[in-house]
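Pasting a structure here, questions to come.
Note that one protein chain of the assembly has been removed; the remaining protein chains are unaltered in position.
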Amino acid sequence: MPPNGSYLPQGNPQYVVRNYYLELIFLGILLLLLVDLLNSVRTGALPLTRLLTFVWDGIIIGLALGLAGVGLSMTYSILGFANVSHGDAMTAGAFLGWSSVFLLVGYGDEAFGQLLLLGVGGDLFASDLGISLFKRPWAVLFGIVATGALTAGLSLLIDRLVFKPLRDVGSLMVLVASVGVAFILRYLVVFFYKPTQRSVAVAPERAAIGLFDGVPVIAASREELVAGESILEFPVGVGRKTQSYLQVTSHEVLLIVTTILLMVGLHLLLQRTKLGKSMRAMADNEELARARGIPTERVINWTWIIGGSCTGIAGFLVVLERGTMSFQFGWLLLLLIFAAVILGGIGSIYGAIVGGIVIGLTTTLSLVWLPEATLARPVAFVIMILVLLVRPQGLFRGRVVG
Amino acid sequence: MSRAGNVVESVRARLADSDYSDRSLIVGTMLAIYVLYLLVGFSLGFDVNGQVNALQRITFLTAVFAMAGLALNLHWGYTGLFNVGIAGFMAVGVYAMGMATAPQNPETTTAVPGLGLPIPVGILIGILAAALAGLIVALPALRLRADYLAIVTLGLSEIVRLSFSSNTLGEFTIAGTTMGTGGNSGINLVGDPSKIVRQFYETGFGIGPLSDLSGAILDSFASVGIEQIVVINLSYTVVVVGILGFVYVLVQRLGNSPFGRSLKAIKEDEETTQSLGKNTQLLKAKSFVIGCGLLGLAAILWQGSRGLTTPDTYMIELTVFIWVVVIIGGAGSNTGTVLGAALFVSILDEGPRFFRDIVNATFDIPRAPTSIVEAVGSIGEGDLMPLLAYVFGELAALQFVLLGVVLILIIKRRPEGLMGHRKEPASTLDISRPATERGDGAPGPPAGSSDPEAGTGEKEDATDE
Partner (left out) sequence: MSETETAPTEQEETAPEPILSVTDLRKEFSGITAVDSVTFDIEPSGMTGLIGPNGAGKSTTFNCITNLVSPDGGTVVFDGEDVTGMPTYRIARKGLIRTFQIARELREMTVLENMMLTANEQNESPFHAVSPGLRDNVRRQEERLLETAWELLEFFDIDHLAYSYAGTLSGGQRKLLELARALMADPEMLMLDEPFAGVNPTLEERLLDRLHALTQEGYTFLVVEHDIKLIMSNCERVLVMHQGELLADGPPEFVREDERVIEAYLGGEVSG
C-alpha cells in the first residue's frame, strides 16, 4: 500500500514528541493571533463590519472548497491517488453546465452557437440573459442539477478512459496520468471557449444585516437599513445603535444552503446505506473488501458519481456567486481544495468541510495582517504544508465517514 | 582475488562500449532532428541565418530542458523523490541571480535595484539559493509519503510564484539595501550569462589574442553569410551544451557510486535500507539539494539569456514539461532524459508550430473564425479551411492537450519510457555481467517484476506493442 515505501513509523518517540511540540506552537500562534484580532476589534483598528465580512466570505469560500473536496477526498481514500485533474474537471463541468443553462434560458431568442459557447466570438453577454437566483430561479436550479450530472458523467468517462486501465499501476504514476487529464481538460476548455474571462450571471439580489436603533434587522440595502426600512425585524433590543454590519447576496445564501443540504444528504447516504459501508471497507483495505465480495468497480463508479456531482455543483455555485469564470478557476481552487482535504484528513467528509472552512477563513482573515491580497493564498498553502508536516493524518483521521 | 580483478578488467571494456552507444544514440537523434528541421526550413524558404537560428533554438532548448530533466532524474529516477515543485526551484534560482546582479542604482526609474554583483557571482548565488530552497523543503518534507511530498512541493512552487508576483516582495529594503522581484511585471536579468559570450565577440574582454580570435570567428561565419547576432546565440548554445555535458557526467558519476547505490536502494525500499544502516533521510536530502541546485543552474542558463523573467513563467506547466522530458526518456536513464528533452522540444514543443508554418506557407489559410461553432458550421458548406484556421489559431492550447495525451499514453503503454529503467551498475566499478559471460542463458533482468510503480500486466502489454 505505501507508495514507494517512504513511510516513517509514526510511533517513533522522537517523531511523536516533535509532533506535539509543533502542534502546541501552532496552537500558541493561533491563540496569539486571536487575541490580537479581538484587541484590534476592541480598539476599533479593525471595524466589526470588516471582520464580519471576512468571516462571511471565508465561510462561503470554505463551504465551496469543502463540497468540492468531498470528491477529491473520496477518490484519494478509495482509489489511493491524489487526483490532480479534480480542479479541471470542476472547470470543464462548470463550463458545460453553464452552456446548458444558457441554452435553456436563451433558446429561440439567441443564436444556438452563441449560447453553446457562452457568447464566444459574438455579442451575447450575461446581461442579455439576466441570470440570477431571483430573476430566473428555475434556470439556476436546473444549472445546479445539470452541472452536477454533467460533471459526474465527465468523471465517469475519464475514469473509464484513463484511470480504470491504471488500477494496478502505482499511485504516483496514476497521479502523473491525472496531470495529463488536467492538461487535456483545461486546454480543451481553452480550445472551445477561448482563454478570456467570461461573465455568465448578473449581479445578485442583496440584503444588509445590521442594527436599527438596537434592533437586529435585515434590509434590502445598507441605505434602507439606516433609513429604517427593514424587511425583517427581530423582536429583541441590544442598545440603541444603528449600523449595517454585513451585506449578503442571494447567491451566497444559495451556496450555503445547497452545500449544507448536500452534506446532510451525503451523510445519510454514506451512513445509512450499504454503499456507504462498502466505501468505508474499500478505503480501509481494498483487497479485503474485494475478498468479502464487495463489487469494487460498482463502488468506484458511485465514488466518481458522488464526488463528481458534488464538485460540479460546487463549481457552478462558485461561478454563480462570482458572476464570472475563466479556464483556470478550477485549477486555482485545486490547491486550496487539497489544503482543505489534507487539513480535515483524507477520506473524511466532515474533515473536508471543516478543513474547507478553516482554509476559507484563513484566506480571508489573514488579510487582517497581510499587506496585500496576493499573499493570502500562499498563507493557505503554508498552512497546508505545515499540516502535512505536523499532522499528516489531518484533524479527523481518515475514514470515508466520521 | 583474481576473480574480482577479472571482473574489473573485463567490464571496463563493456562500460566504454555502452557509453559509446549511448552517446551515438543522442548524437544520432539530434542529427535526425536537424535533418528534419533543415528540410522544413528549405520548404519554408529560410536563408542560412534562418536555418542556423532554427537549429540553434532547438539545440539550446533541448540542452536546458535536458539539464533540468537530469536534475529531476536524480530526484525521481535515482532516489524516488516525487518533486512537483520544479518550477518553484527554478524560479528561486533565476530570481536570486536577478536580484544579486541588478545594479544598485538602476538607470531607469521603473527598474528594481539589486546588489550589483558580477555575473558569475550572481549565477553562483542563484544556484546556491535554489539548493538552499531545496534544503529548506528537504529537512522536514522528505520524511513524508511520496504523494504528500508531491503536494508539498507543488504548494511550495505556488507559494514562490505568488510571493514573487506580490508587490510586497516587488521592492523591499533590508538593512539599507533595496532590492526586489519586480512583482507581476517581472525582473530584468542583468546577470544574463550570454552577455559573457557577447562580450567575447564585441571586446574580446579587452585581451588582444582573444579579440583577434573572436574577430576571426565572426569573419569566417560572415563569409557564409551568418550575422553576428546569430553567431553569438550559436556560441552561447555551444557553451550551454558544454555545461550540459558537464552536468551529465556529474549525474552519471553520482549514480555510479556508493552514494548512487544507496539512493537506488532507497527508491526500492527505504525501510530495508534503514535496517541496513543507511541514514536515508540524509542521503535523500543530499540528492534533493543537489538536484535543486542543478534546476537553478538550468533555469538561469535558460531564462537568463532572455534578459527578463516574469512570475507566470513558473506555473505548473513548466514543471510538467520537465516531467514529460524524464518520463519520455525513462526514469533513471540519463541518456533517456537527454533524448526525452530532444523529442519534447523538437516534436511536442516546436514541432506543431513548424507544421503550422509549413501549411500556412503551402496553402492559403483564411483568417481564423471567431468561434469553433462558426468553424464547424463551414464544414457543412464543404469548406474545411476555416476549421483548420481555427485549430491553428488555438494551436497553443492544443499543444497542451497533446502533451496531456502523450503523458497518459506513456504511462499506459510504456511506463518505463524509451530507455527503460536504469541498467548500469550503481558502483564506480562495473559490476554487471562481464561480456564473456553474457548470453549463457542465465537469468537476465527480472521480467516485469522489477518495477514497483508499474503492474506486471502493464509491462507485458508494453512489450506486446
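A and B label the chains in the order they appear, each numbered from 1.
Please note the rule applied: contacts are C-beta pairs under 8 Å (C-beta built on N, C-alpha and C of every residue); 3 or more make two chains touch, one makes a residue touch a chain.
Being a predicted model, the structure only gives us computed values, none of them experimental.
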Candidates B:Leu276, B:Val359, B:Leu384 or B:Leu409 - the one touching the absent chain: B:Leu276
Selected residue (touches chain absent from view) among B:Arg161, B:Lys264 or B:Arg414: B:Lys264
Interface with the unshown chain - residue positions in chain B: 1, 3-4, 7-8, 249-250, 253-254, 256-262, 264-265, 268-269, 271-280, 283, 286-287, 290, 421, 425-429, 431-434, 437, 442-446, 449-452
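Keep this in mind: only the chains that are shown with their structure count from here on.
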Intercentroid distance (Cα basis), chain B paired with chain A, Å: 35
Chain A contact footprint on chain B (complex, rising order): 80, 82, 140-141, 143-152, 154-156, 158-159, 162-163, 165-168, 267-271, 316, 320, 323, 327, 369-374, 377, 394, 397-401, 403-408, 411-412, 415, 452-455, 457-458
Sites on chain A touched by chain B in the complex: 2-8, 81-82, 112-114, 116-117, 120-122, 162, 165-166, 168-177, 179-184, 186-188, 190-192, 194-195, 331, 335, 338-339, 342, 371-372, 374-375, 377-378, 381-382, 384-385, 388-389, 392
